[in-house]
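Working notes, beginning with the structure itself.
As you look at this complex, bear in mind that one protein chain is not there, while each of the others sits in place.
The chains carry the letters A, B and C, assigned in the order they are written, with residues numbered from 1 in each.
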Amino acid sequence: MKRVPLGPLYYEFSRHNEPRVRIASGESLVLETEDAFSGQIRTNDGRRDRTKKPYGNPQTGPVYVEGAEPGDTLAVKIERIDPLIGQCATRTSDPKMMSEWLGTDCHHGSHVCKISDGVIHWSDAIKIPYTPMLGCIGTSPAWGVPSTMPAGPHGGNMDIVETRPGNIVYLPVFVEGAYLYLGDAHAAMGHGELSASGLEMPSETTITVNLVKGKRIPWPRIESPDEIMVVVSGSPMEYSIAQAYAQLILWMESDFGWERWKAYDILTHVGQISVGYYGFGTVACKILKKYVAHPKHGEW
Amino acid sequence: MKRVPLGPLYYEFSRHNEPRVRIASGESLVLETEDAFSGQIRTNDGRRDRTKKPYGNPQTGPVYVEGAEPGDTLAVKIERIDPLIGQCATRTSDPKMMSEWLGTDCHHGSHVCKISDGVIHWSDAIKIPYTPMLGCIGTSPAWGVPSTMPAGPHGGNMDIVETRPGNIVYLPVFVEGAYLYLGDAHAAMGHGELSASGLEMPSETTITVNLVKGKRIPWPRIESPDEIMVVVSGSPMEYSIAQAYAQLILWMESDFGWERWKAYDILTHVGQISVGYYGFGTVACKILKKYVAHPKHGEW
Amino acid sequence: MKRVPLGPLYYEFSRHNEPRVRIASGESLVLETEDAFSGQIRTNDGRRDRTKKPYGNPQTGPVYVEGAEPGDTLAVKIERIDPLIGQCATRTSDPKMMSEWLGTDCHHGSHVCKISDGVIHWSDAIKIPYTPMLGCIGTSPAWGVPSTMPAGPHGGNMDIVETRPGNIVYLPVFVEGAYLYLGDAHAAMGHGELSASGLEMPSETTITVNLVKGKRIPWPRIESPDEIMVVVSGSPMEYSIAQAYAQLILWMESDFGWERWKAYDILTHVGQISVGYYGFGTVACKILKKYVAHPKHGEW
Partner (left out) sequence: MKRVPLGPLYYEFSRHNEPRVRIASGESLVLETEDAFSGQIRTNDGRRDRTKKPYGNPQTGPVYVEGAEPGDTLAVKIERIDPLIGQCATRTSDPKMMSEWLGTDCHHGSHVCKISDGVIHWSDAIKIPYTPMLGCIGTSPAWGVPSTMPAGPHGGNMDIVETRPGNIVYLPVFVEGAYLYLGDAHAAMGHGELSASGLEMPSETTITVNLVKGKRIPWPRIESPDEIMVVVSGSPMEYSIAQAYAQLILWMESDFGWERWKAYDILTHVGQISVGYYGFGTVACKILKKYVAHPKHGEW
């Protein structure tokens, strides 16, 4: 299996960088990723020094996928996300949209937690289950070069818990080779990523990439063992929810043979929403496969 | 146990209506509720006739709670929600915020489903687990009389799945007697209530009401066996999330002894969000009791 | 001309209050209004004492309009708004949505300004032209009783500068008699009403009310000597703008004979937006009469 060790840290989903590796459809790959703080916080005394590293969420990549062309889709199976140095870090900073209720005089602190035996040692008393995910995974657009801050049709900084081992992330291909990047692994993350900082972790991430030729998707999709979902990002979040559910309906219509208004109806009753980083209005709208793929769903 | 049979249908959380029943703190009560369509849809041919019943979400109540005064809180334990007539109904109508993607020429149809053996018979093939909840539950404000359309600090049309049997809904008291109403039961509901119509059901709902004297809460709270949560409603939803998490932090600070910024930190990693009716930006932000009530949480 | 002196202060657009006066269509009327602080701030030492007056924006009314029925429209011409006591007051308080940038430790102060010779004496040095408007004007809904905080289809706390002398405010009638209220006069107000407090002023307001039978409007409309506009309120503001422009297009179509997409086109180039209280997302979208009423607009 090919391996991409820690190397140049990129802060953009850019088609302009030299590929770190070239793979064929179906190949698996191990990538080492630095944490969202560019490795500046390894102890509780660690601080973000923006004079040295001005940007956040460094990525490993780009991965060039042979044969990928605009209008195709990448299916990226996340096989494993392992801690690279046995710990993670988080930072409490200004509560931005919450300062109206909490005030702005907050404790700005770093907080490093060991990871062992499947738990994150948040404090001596409180352990959080190790449930890793990738904050960022994305392809490179042909129009505009997203930084590692926003999420969008290319994926990017989605910060949604479903980008986790066992799931397949579908991403649109905009340029030849796709130019896939990933990074910003979290040892765990809550809905909304309230402080905009998860339990940030250098990782060893294993993926398998399959190329779906001639399949064009407007926004990222994720498939878990039990569910299918569409990820949309943007404010206001209500609008993202409307759009993600609409795309899920159109997906049920085109790929599973659902009549549009039946799909609309059942999602009202069994649809589920997962909220990613709330500051950017990122959501995944989903449905259980057992409903969507039921062989007799049309018999109403 | 006192019982409030189906009677006058009220469409407002109004302090002006005559109480249907008076209870003491600690009493349990059975209330019959009509469905959100005011009972106009009992078959697939049923239609909403707004010339006869112009409004939606009729409520049963008001319940007058002896001794309740402004500045108190009601703790309403939802004991049971049972179908009253063994069926529920839903309606597909215009997809409002989604018409940009789905078009506006949708199928306007009624869809009645039998409920039996713990499942909702959505179609011959597809069954949905019976997981009932109350779309509306609320007290009556002293300033303004909310219709049964919005949600707010008084509760109201929250349309959130956590108003379900086994959970306790905490609501602020604004006027003497509290003037509690409830209704709009759903046999099941997805996150977001996409079409603004759940599986609407006449119900027999059993509650136990306790009065918490001198406890003032700014927004409804819900306690499940495992979680505590704050419900906030308003657009944009990002702002509701910020406010609900902020209120949850302040709750952890005041009632559980958490240092504010530690509460902020842990919610980033383990907080969960449930999305109610997305058109009004209603959300519940929550945390597991095992974290919040951990006896040694302060030892960081 | 009938006169409604200062009397009971109402804080709701309620159909439940006893009419202060009954008028026929075409009548003019003088109403005295208290300021938004219920008169508690008459000097720079004045404070809002919410234990005595918990609510804001007291209204004068209701005015019962003979013959008004649901489905009609009131045309309220604002003839004059005069200061009742020669001064106005404002209050600087927490910057709510702005605390992220400004902090929360703000100066909470009252600021009383004399009004004379057509100017407001904001300071010894700075004078602001006296340009009065009504923060609130509205009819009473049949479903729900709005407090004097929000704006809505009934009008209410629109806080938009176009509710000023010389303009006609069109409001839907929801109940027999219309139950019109007005108050919350400002000696001047900027776009957005940044601090949620204008230059609040007790007023003597003169209006002429005409009843338009059988004309149903979904949101308030305003006609100035040169413009027509639709007022919509709600968050996110983008959505209010979309809805207000859409309603303006439908108005141009129904009343002025415009083809829908031509109306859409010209508004892109000459439409204007006035922003009311920004916290509630209130906007007026407008067009000059010279365009909309041009006799040959159809000749494209």
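We adopt the following convention: a residue touches a chain if its C-beta (ideal position, glycine included) is under 8 Å from a C-beta of that chain, and two chains touch if they have at least 3 such contacts.
Please read these numbers as outputs of a predicted model, since none were measured by experiment.
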Looking at A:Tyr11, A:Tyr278 or A:Tyr291, which residue reaches the missing chain? A:Tyr11
Given C:Ile23, C:Met189, C:Ile217 or C:Val231, the one touching the chain that is not displayed: C:Met189
Consider the whole complex, including the chain that is not shown, and state which of C:Gly156, C:Pro220 or C:Pro236 touches that chain. C:Pro236
Omitted-chain footprint on subunit B covers residues 94, 96-97, 99-100, 103-104, 235-236, 238-239
If the missing chain were put back, which residues of subunit C would it touch? 90, 92, 95, 97-98, 100-102, 106-107, 109, 111, 120, 122-126, 128, 188-195, 197-199, 235-239, 241-243, 245-247, 249-250, 260-261, 264-273, 275, 278-279, 281, 285, 291, 294-297, 299-300
Where subunit A meets the chain that is not shown, the residues are 11-12, 14, 16, 54-55, 141-147, 149, 234-236, 239, 281
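Here, only the chains that are shown with their structure count from here on.
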Same-site or different-site touching of subunit A by its copy subunit C, using the half cut: same
Between subunit A and its twin subunit B, rotation from the CA superposition, multiple of 5 degrees: 180
Report, in whole Å, the distance between the mean C-alpha point of subunit A and the mean C-alpha point of subunit B. 32
Report the inter-chain centroid distance for subunit A and subunit C in whole angstrom, where each centroid is the mean of the CA atoms. 46
Quick check: what residues of subunit B touch more than one other chain, meaning two or more? 235-236, 239, 281
